[in-house]
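Reading through the structure tokens given below for one structure.
FYI, not all chains are in this one, though none of them got moved.
Which chain is which? They are A and B, in the order written, and residues in each are numbered from 1.
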Amino acid sequence: MGKSLCLSLCFLVLFHGCICIAQQQQERQQNKCRISRLSAQEPSNRIQSEAGVTEIYDHNNQQLQCAGVAVVRYIIKPRGLLLPSYLNAPQLMYFIQGRGLQGIMISGCPETFQSFQESQQGVQQVGEQEEQQGGHQFSGDQHQKIREVQEGDVFVVSTGVGHFIYNNGNNRLILVSVIDISNDANQLDFQPRRFYLAGSPQNEFQQQRSPQESSGSNVFIGFNAERLAEAFNVDAQLIRKLQGQNDSRGNIVRVEGGLQAVFPQRGQEEQGSEQQEDRLHAHGNGFEEIICSLRLKQNIGEPRRADVYTPLGGRIGGITSFDLPILKGIVKLSARRAFLYKGAMLLPHYDMNAHSIIYAIRGSAKFQIVQNQGRTVFNDVVTAGRVIVVPQNFALMMKAGDSGFEFVAIKTDENGMINTLAGDLSLIRAMPVKAIASAYQISEEQAKELKFNRMEASIAPGRFRSESA
Amino acid sequence: MGKSLCLSLCFLVLFHGCICIAQQQQERQQNKCRISRLSAQEPSNRIQSEAGVTEIYDHNNQQLQCAGVAVVRYIIKPRGLLLPSYLNAPQLMYFIQGRGLQGIMISGCPETFQSFQESQQGVQQVGEQEEQQGGHQFSGDQHQKIREVQEGDVFVVSTGVGHFIYNNGNNRLILVSVIDISNDANQLDFQPRRFYLAGSPQNEFQQQRSPQESSGSNVFIGFNAERLAEAFNVDAQLIRKLQGQNDSRGNIVRVEGGLQAVFPQRGQEEQGSEQQEDRLHAHGNGFEEIICSLRLKQNIGEPRRADVYTPLGGRIGGITSFDLPILKGIVKLSARRAFLYKGAMLLPHYDMNAHSIIYAIRGSAKFQIVQNQGRTVFNDVVTAGRVIVVPQNFALMMKAGDSGFEFVAIKTDENGMINTLAGDLSLIRAMPVKAIASAYQISEEQAKELKFNRMEASIAPGRFRSESA
């Protein structure tokens, strides 16, 4: 495949010698950061399903390869269900809009959501006549914990963990998912690989080459139907459904009547149990792999959670492995979310230990990104819906447009750290005045200006700047 | 070298365009998991030695490259000694048959096995006349701890640790060794490299290119003999022996009269000291690198150690970093061993976080393995002695043949985890009935069949299935 592509490329430049990197280029996305020009990407592919749309940012793009990630955006209509699947890499989702339910499926985790405890609520459609089947003592249903998610939530899913998402709100549920394919936990090649467990959806990460491939499938189709019937102890007719034969609904399907699963009221889950889990697990109990009860989400959108706040400039909040223990060693990603007011400036800075995958949520900003030799690799406006990678150590400065700018930055380290180059916490502030004067060939007076004139830490207010400085 | 090889390859396919990936292909075994077809491998090479046979599974095979491992099987005759050596990667050995002694050699670890304590036993052949030599106060011998091993034992050896194996039983000692060459601890290239410390054995991992290379050698041959004589403070005649000159016995040599080393009786070592060590080290004492006293073995063959047992189906046992602390962070492998009765089925499942290198011990089974797009990459019978790699996240189902099936699966993670797709602990069980019904376009009644009809957790009994379900 890489080879044929390479060959045809070669024939095009026939007689000139030919430079072709073939499949290599695709495989080692890591360490591909010889970036001379960045761009703010839009989705390169869009898959329409019965109850929603899947938009894929081309993961073969050089900058996503550099960061070693794939990015997908899902738009799920009300009562839409993103079919259950698992991935060969951990992912961090950010919920941009709406509300929904996130189901997580891990073998051996307890089915703690049981409907017989609250039978008057939720599981009305489930007939009572099957209760004896298989010798179960309860009526209704039981399944693993399902989490509510909403705008502003970060949600993480580890490698190989089954999951599905359901829109139980009245508006579209929109989320962006960053899949860390260069994570150690992915031992396959540097391709995002989604294993669907139901339906027959087209694989969003595969380029369609043959009609047969584009039709898609779930993993059960690969097994012998008779064997599966034996494994599940059901008849062959039902196995055909399990295998998703003749299913053309795509990866987001409509749930007729709505998914009335067993789950507690919001609030109960949020404040009570989750906070307690957090306390239990924060100091590590040596059973990190028993991830059944690890907290998987955190809201980073709420103003009160901001870590940095400049009254006329904006605010920044974030999440690291200290906030969400599963990020530590297992998912190894972190995130920051910022809201810049009109004309506000995010002061020059760089990521010390991670790439930043920036998703523009609302508004726009003018970005400037500089590499190690001082060359500008990006100097343009980034608008809502675009994705741009800021490689590790590259210096970044941005200025919000007239409608402000909101973004989320996913970092490829469990505790992404930033060094600022101007302002109250900057590296310039860390140096003695005399060293600054010598380094820049300026007077000590000028050195003090460089060091002290900008008082804000990360965000400089826009037009009202003169008031605060 | 890669270049010239590439060029000549190019000339061979003259006029046709030329595909040459040179040495690259070989080097990056990791991330080579674009597997479209698997196969159950037999050893590709067999080296006969004085007292045994070394059988090598071709590590350049695509599936072993995908898993990043090399696999070797040793068959050691009674009184045979696998010469001391060390490797550039950690290895996990599984003892298939027989009993033996495993010597581990680490600089600075204490020589705790001393013969003057039990001089009436074991070291009769050692002459007493040398006791003054070098000013030693003891008679006889002293050396580092030697461990007894037997059928069903897992034994791990870290990167760079010297080791030898001796067959002190009456039958052939057979073991299979999985060498994790893609482990972080290997900083050389992705080739298994064995450094022999004695003899002149042919290197089992090198393709013979010149007659001179096939003759083999130990590391001492590369040093100047005179210098070595100075280093060891012995005469040059003895150095020639150290260098293994004119030794044609191969890597497994016969010990005339048997190796009567100093070692305690079985039982003492097993129950007493080892269990205590385990307790001491399980919670980490901050000196992980002082591996002198870390426990290195664990029997996973005994029925009473099974983690899963289905009366008419079979049993599965295993070992992770929680059982054997050296696996945690140092060796980073784990293992499972299963015994399926006649016709029993290992329910569909996948490895969440690791590749599985399966070695078939006894009997046979029909395997089906499916990749992410639902394509069957393997659908065949695996018989005793074969090795097959199940890549991470690929779905696997197997059904034992008429004589049952026994296998050991080595996982490329210190705590290999499995998700099952059918049965009591499966992902299907984790979902609400309504979600299953919607995902598979079936009635809720059918959804309950899928969810509850198979009661067993991992193994479904064979022909007696109807009784238990």
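In this text, a contact is a pair of C-beta atoms (placed from the backbone, for glycine too) under 8 Å apart; a residue touches a chain by one contact, two chains touch by 3 or more.
A quick note: this is a predicted structure, and the numbers were derived from the prediction, not measured.
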Copy number across the full structure, from 2 displayed chains: 3
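Note that only the chains that are shown with their structure count from here on.
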Angular offset of chain A relative to chain B [C-alpha, multiple of 5 degrees]: 120
Whole-Å gap between the CA centroids of chain A and chain B: 37
In the complex with chain A, residue positions of chain B that touch it: 17, 19, 21, 24, 28, 30-34, 66-68, 283, 345, 347-355, 368-377, 379, 391-393, 395, 397, 399, 412-413, 415, 417-423, 425-427, 429-435, 438-442, 444-446, 448-450, 452-455, 460, 465, 469
Residues on chain A engaged by chain B in the complex (per definition of touch): 3, 6-7, 10-11, 22, 24, 27-28, 81, 83-84, 86, 88, 103-109, 111, 113, 123, 125-127, 130, 133-136, 141, 143-144, 146, 158-162, 164, 166, 185-191, 193-195, 197-199, 203, 206, 213, 216-224, 227-228, 230-234, 238, 241-242, 244, 247, 249, 253-256, 259-262, 286, 289
